[in-house]
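See below for the structure under consideration.
Missing here: one protein chain of the complex. Every other protein chain is in place.
And now, subunit A:
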């Protein structure tokens, strides 16, 4: 534990792997942050990272990592701000080596870059052979090639890196709220068994982890919920006290809005059971959370608590799942939907009879006529419709026939089809299982950059 602090300021630098960079640079430059956190990992991202690593042993981390670090490290190293990110994805050590090279160029002084490893549990799951949730069968009974298995590790994996004085900590599959909980537990000396406080800190992390979703992103509606200046949406920070209560804010002059309503919406985002929100650190309970507006764009939170952490850790499994082909084409004006339906029937028939695709693997949607709502509120006479056909297949060539057949509608299909687009991508099927905690030891690798 470092010098005793009354409050700690954590900033949200990214809410997903493709997030904007300028709001993070703004926070790094003038946010007076103690920590700047980048959440960059989805379930699929770590598996796709592992697939890239199988081709190139130096790859597998977030493709935007270098751009992000170049933008913020000059400021974080000058201002004494520590960076924590899970952008290491499938290769935290290679990511740390890259960041160390970048830091040598752009940092304001010496830098310690730490990689946290241990979330890669491919060997352990092969030996342990757990039941896969989605199929109900043991892992060894699956025919598809398993390319990745990453356990959700918690705050306890990061604290040793902070104890070593790391200025940048790079992890793989660290749970999103744990990115924020780790510095809080480290600085305030929270014990791993103090579940009430860990629950409060987890609520802070959960509220910050999607960055702009706390300050008006995924919230704005020009009629019912207008939000100013979304083009320059400010990312949030939190001033957290030692008891886990906090006040959220955003930088003056940044876009967006921070109110009790933006906070309430984010509190329940992806939280199906607010009584028991499971993380590797704690079973958090958000049911007592309340927000109060303490100033413009300043909201206080209190009332989160928690109970004992789960015995087992969740693991994301990535299997090779073949290829996905996609094609789209538009129809507009009189009988737009009828012509799009005819086009869909033609493509279906061609994919089955000419290309040998299985009927159950072909999926047809009519964008503009109810696709988004999955047919719940379909429209029979839209002015404009976009046919979308997808199909999964074992080979690239078979999947690529989808886009090919959609494109061929130009000269072989219904009248006035335009704007065809096609793509074919490799698929990684994502599934989940549990693994006992003791099978997931973690480690820290430290790189020193002298200036």
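To be clear about the criterion, contacts are C-beta pairs under 8 Å (C-beta built on N, C-alpha and C of every residue); 3 or more make two chains touch, one makes a residue touch a chain; residues count from 1.
Throughout what follows, contacts and distances are computed from a predicted model.
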| item | value |
| --- | --- |
| Identity of the absent chain, which is to be given by its UniProt protein name, from "Glutathione transport system permease protein GsiC", "AtuA-like ferredoxin-fold domain-containing protein", "Aminomethyltransferase" or "ATP-binding cassette domain-containing protein" | "AtuA-like ferredoxin-fold domain-containing protein" |
| Residue touching the undisplayed chain, where the options are A:131, A:264 or A:416 | A:264 |
| Given A:229, A:287 or A:349, the one touching the chain that is not displayed | A:287 |
| Touch criterion as defined above, residue of A:233, A:430 or A:447 at the omitted chain | A:430 |
| Listed residues A:22, A:105, A:134 or A:163, member touching the removed chain | A:134 |
| Residues of subunit A (touch criterion as defined above) contacting the omitted chain | 43-44, 133-134, 218-219, 221, 224-225, 261, 264-265, 267-275, 286-291, 303, 324, 363, 365, 367, 371-374, 376-377, 388, 390-392, 428-430, 432 |
